[in-house]
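This report refers to the structure that appears directly beneath it.
Incomplete set of chains, arranged as in the complex.
Order as written gives the chain letters A and B; numbering starts at 1 within each chain.
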């Protein structure tokens, strides 16, 4: 039981751990700004806002990534998760920049979340096909998904 | 392995996907208000506050719904989840209204969360009964839960 479960989720767990490390990094940034000797209200406000925006979308990201990984295949889901974390890091660093042009708005990572969302839908659809039509396209779908996840690397 | 897992969670995954869509809708509302040509501080504050309240309780909702679905039965848990999403939509729209009377306070969906919470407790209790007394009431409990979930439709 134990090995079967871990075999199917270990990549997702690794990405989750990386995201937790990143959360800790964000929280330390806020903590540091909060306790700095020369308090800078604008800088604190900016860091705190970036952190809040990141945290707001964190449960959504976790839920979509785990659903995609459980319903379809963990490798593309974890890959998309890593890309989301890179995008989030860029967003956070960009938010802390001085110019307002570097602020990338309220939303970020839409493309990655959309990809994970599609993976979930394909997985559910495939399950319903298996159940009601007895036709299993899971292997084809997994191959296509793995190939499509490479498209996320495009800028 | 794959089919067994998906069979037991696919309804929960569907509700989670709907909730993610709703989150995206809320985030787009905030984004739109943030970038509007005629910035309206009060409107932005209201939308942002409604979004924050919704996001604050989102992890709690997800955790309770998945626990209830895994411990007892996925159909009533998903049904309660859909009702929670409807309540949340009403809350968000009500928050954006002009009059303060339409603002439904800080908390919402208490009844649905309480129902899901009860489902978890019943599921755990039933498991302990199976383990220590070898008496399985799961089928009765599932029937009662499915019937009781209809009570959530009452206004």
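Here, a contact is a pair of C-beta atoms (placed from the backbone, for glycine too) under 8 Å apart; a residue touches a chain by one contact, two chains touch by 3 or more.
Fair warning: this is a prediction, and the values are worked out from it, not measured in the lab.
How many copies make up the whole complex, given 2 shown?
Counting every copy in the complex, the total comes to 3.
One rule holds in what follows: only the chains that are shown with their structure count from here on.
Distance from the CA centroid of subunit A to that of subunit B, rounded to the nearest Å?
Once rounded, the distance between the two centres reads 21 Å.
Of all residues in subunit A, which touch subunit B in the complex?
Listed in rising order, the residues of subunit A that touch subunit B are 4, 8, 56-57, 59-60, 63-64, 67, 70-71, 105-107, 113, 117, 120-121, 123-124, 127-128, 130-131, 138.
Quick check on the complex: what are the subunit B residues that touch subunit A?
Where subunit B meets subunit A, its residues are 1-3, 5-7, 9-10, 13-14, 16-17, 19-20, 23-24, 27-28, 30-31, 34-35, 51-52, 55, 58-59, 62.
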